[in-house]
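Right, one structure below, let's go through it.
Omission of a single protein chain aside, the complex is shown with its protein chains in their original locations.
Chains here go by letter, A and B, matching the order in which they are written, and residues are numbered from 1 within each.
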Amino acid sequence: MDALILQILNGLDKGSAYALIALGLTLIFGTLGVVNFAHGALFMIGAFCAVTLNRILTLSHTVIDETRTDFLGKPLQVDVPYVYDIFGESAGNAIIDWSVPLAILFAIPVMIAVGVIMERGLIKHFYKRPHADQILVTFGLAIVLQEIIKYFYGANPIPTPAPEAFKGSFDFGTMIGFDPNIIIYPYWRLVYFCFAVVIIGAVFAFLQFTTFGMVVRAGMADRETVGLLGINIDRRFTIMFGLAAAVAGLAGVMYVPINPPNYHMGMDFLVLSFVVVVVGGMGSLPGAVLAGFLLGILESFASMREVIDFIPGINQVIIYLVAIIILLTRPRGLMGRKGVMED
Amino acid sequence: MFGLEKKDASLLILVAVLTIFAPFILNPFPDGSALAQFNAGYPDLMQRFVIFGIFAIGFNILFGLTGYLSFGHAAFLGIGSYAAVWMFKLLSMNVIPAIILAVIMSGLFALLIGYISLRRSGIYFSILTLAFAQMMFALAYSVLTPITGGETGLQLALDDPRILSMASSTDGNIPVPSLFGMEMRDSTQLTVGAWKFTFNVGYYFCSVIMLVAFYIAIRIFRSPFGLMLRAVKSNQQRLNYTGLNPRPYTLAAFVISGMYAGLAGALMASMDPLAGAERMFWTASGEVVLMTILGGAGTLIGPVLGAGAIKYMENILSKINSDILHTWFAFLPDGLEDFIVTIIYPFIGKGWHLTLGIIFMLVVIFLPGGLVEGGQRIMQKLRGKSADTDSAKTEPAE
Partner (left out) sequence: MSKLNLTRRGVIQTGAVAGAGLALPTYLSAAGHEGFTNAPTGSTVTFGFNVPQTGAYADEGADELRAYELAVEHLNGGGDGGLMNTFSSKALEGTGILGKKVEYVTGDTQTKSDAARASAKSMIEKDGAVMITGGSSSGVAVAVQALCQEAGVIFMAGLTHSNDTTGKDKKANGFRHFFNSYMSGAALAPILGKNYGTDRKAYHLTADYNWGYTTEEAVRTSTEAMGWETVAAVKTPLTQTDFSSYIAPVLQSGADVLVLNHYGGNMVNSLTNAVQFGLREKQVNGKNFEIVVPLYSRLMAKGAGANVKGIFGSTNWHWSLQDEGSKQFVKSFGEKYGFPPSQAAHTCYVQAMLYADAVQRAGSFNPCAVAEALEDFEFDGMGNGKTLYRAEDHQCFKDVLVVKGKENPTSEFDLLEIVEVTPVGQVTYDASIFGGELGTCNPGA
């Protein structure tokens, strides 16, 4: 029982990352009909936004390293001395300590810009091309993006810790009546889970309750008709791409304290997030979120000692096994519509 | 000729000529010159060209004709390799039984996986094949280590049974794969002036098999069966309405292309008797997709070109280091030399992935039909725009 609760908690947390990435992927696919293999790279760039901000903030301390100042010519670098001059030593340290949450603010404009540039500059020309072409071009883009990051940051993971206040864990078990040390849960993972819930909620609310969202949903259902009604759906889709990029990027920013980021973390998540999207059902936002959490929890269950002892290697294959079973019993994933991506 | 139309026959002859003279064509630069770095005419790479050519030809039978995008094809390559190495371990070092078993095993796995996966189409099919391949990779790397060798790969050992031949060669080493006594690694060299050309038994063995595989692919493309597969691609629903069940046809195509992959895997093991699990990782499956699209999906020659292009970059670009760059540009003034080296350096050596990514993007953006389309455009320019009727043969099947 306690072990199950523990793994559900872990699964929810793992699932949050999957759900956030899958959500962005589905937004892009649902609105633009583009299979975006560079989505993992967006997640990775988000993570490196946090690293970059951390570097920018700490650079004012270590004066020796001048090579990094010219990184991509990010405009925010100018602000560095001001932040420190204004807040002084101790407050300055506090700011550095909080660099990961602060990076959210930094990442949103960066990610939206990256997303919009990507859409206008490249993806736009691929709406009418076959999915295979989209996969190839976005895969090429993903490689280029991650090689650029590798060029500047190296291949080694870069530790970027959470604020001091969120370090360590709390004993969740004692709160619900278990013995101490049975169910412990790190603070930052709780933050991540809450953050994911907020973002997912915000995206749904945005689509559900704004006119903009309504048009986009209409466009997802029937792009042509919406276009005939005289609505400039293309511009809205561009914004949606920026939004999806921001969601992926934020997922990356907040993920940094959980695991130190490296340049290929996007590729590590890419296949998994596609499995999540497909299990959820192509083009279904609720499906993507549901599948994200479901696969996260199942993956956690499969990693329990008792389960591995019973079926060796199950932890290696659980995600794929579940994907196969679901796709064979539910032809279009959990919540997919007929006819989407089936030809 | 061989029951082929004139155009197909000339294509086959062209490919045959190219493969036979590859040792010359791929070594255009004199040995020892600065440009020798770009020579690709050494046995290992030439073998890889044709082996991955076979792999891509087979993949194209499925993807190019039916449009079904399998994202787990590397699994069959891995199965073929493992089967072949096990034959070397248990039976003998002759490559023929190894190849036969590999093709049969990969065919069986393809039948099973294809039967299940083909119940779905589109991206659902892709994810199913991906899931099977990833499961096979993960298990081969870990819990199946006794069968697959796991991380270190399945290797030959001196104490293998090898019941039909010697366990070890006369000098106490592990024997090498051979075809009735002809060792796959044997080479002869021809030195012409500053040029040096290597002719390798293994390469020519693979080439012959590739030509046969290519010939079979042409026959499939031109057969009623191939036509049926194209029908599956263009409109499966309409095919259903005519009362035909397309699944047996697609399954046949899947199994055939799985067997091609197994054949390629067996040849890889024959050239180099070690089978590693990474061969089945999803990136390996992705690679054959990229080869096919890069070359031109649905065309006969495209996948072979794509395979060649990617393997060339992987093996040649990655070996250029900054020292070599400095040697090339040593004739320039110091400042300029450093500047040029600094500019080029990120794209070669450890940056070869970057070049690969950029080339993918450029090809897809500007040459939707892959390298084949690029070639056609050049030909058209040369012939003055009269060639559009010719292109019917190699036109990418939409």
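Here is the rule we go by: contacts are C-beta pairs under 8 Å (C-beta built on N, C-alpha and C of every residue); 3 or more make two chains touch, one makes a residue touch a chain.
Only a predicted model underlies this, so the values are computations on that prediction, with no experimental measurement involved.
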Discussion item. Touch partners of the unshown chain, restricted to the chains that are shown, please.
Written reply: A, B
Worksheet, complete the sentence: Among B:Tyr82, B:Phe109 or B:Trp352, contact with the omitted chain is made only by B:Trp352
Worksheet item: From the list A:Ile95, A:Ile117, A:Ala132 or A:Ile258, which touches the chain that is not on show?
Response: A:Ile258
Worksheet entry | Options B:Gly172, B:Pro224, B:Gly243 or B:Gly384, residue touching the unrepresented chain | B:Gly172
Fill in: Sole residue of B:Ile216, B:Leu251, B:Leu274 or B:Leu367 that reaches the chain not shown, by the stated touch rule
B:Leu274
Worksheet, complete the sentence: Logged for chain A, residues touching the omitted partner chain are 2-3, 6-7, 9-11, 13-14, 17, 150, 154-159, 161, 167-169, 181-186, 188-189, 257-260, 262, 264-265, 268-269, 299-300, 303-305, 308, 313, 315-316
Worksheet item: Contacts of chain B with the missing chain: which residues?
Response: 31-34, 39, 42-45, 48, 138, 141-143, 145, 150-153, 155-159, 168, 171-174, 176, 185-189, 194, 196, 198, 268, 272, 274, 276, 278-279, 314-315, 318-319, 321, 323, 326-327, 330, 334, 337-338, 349-350, 352-353
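Heads up, the rule we're going with is that only the chains that are shown with their structure count from here on.
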Fill in: Between chain B and chain A, distance of the C-alpha-averaged centres to the nearest whole Å
34
Worksheet item: Which residues of chain A touch chain B in their complex?
Response: 35, 122, 125, 129-133, 135-137, 139-144, 147-148, 151, 267, 271, 274-275, 278, 282, 312-313, 316-317, 319-321, 323-324, 327-328, 331-333, 341-343
Response to the item:
In the complex, chain B touches chain A at residues 63, 67, 69, 116, 119-124, 127-128, 130-132, 134-135, 138-139, 141-144, 236, 282-283, 286, 289-290, 293-294, 297, 346, 351, 353-354, 356-361, 364-365, 368, 398
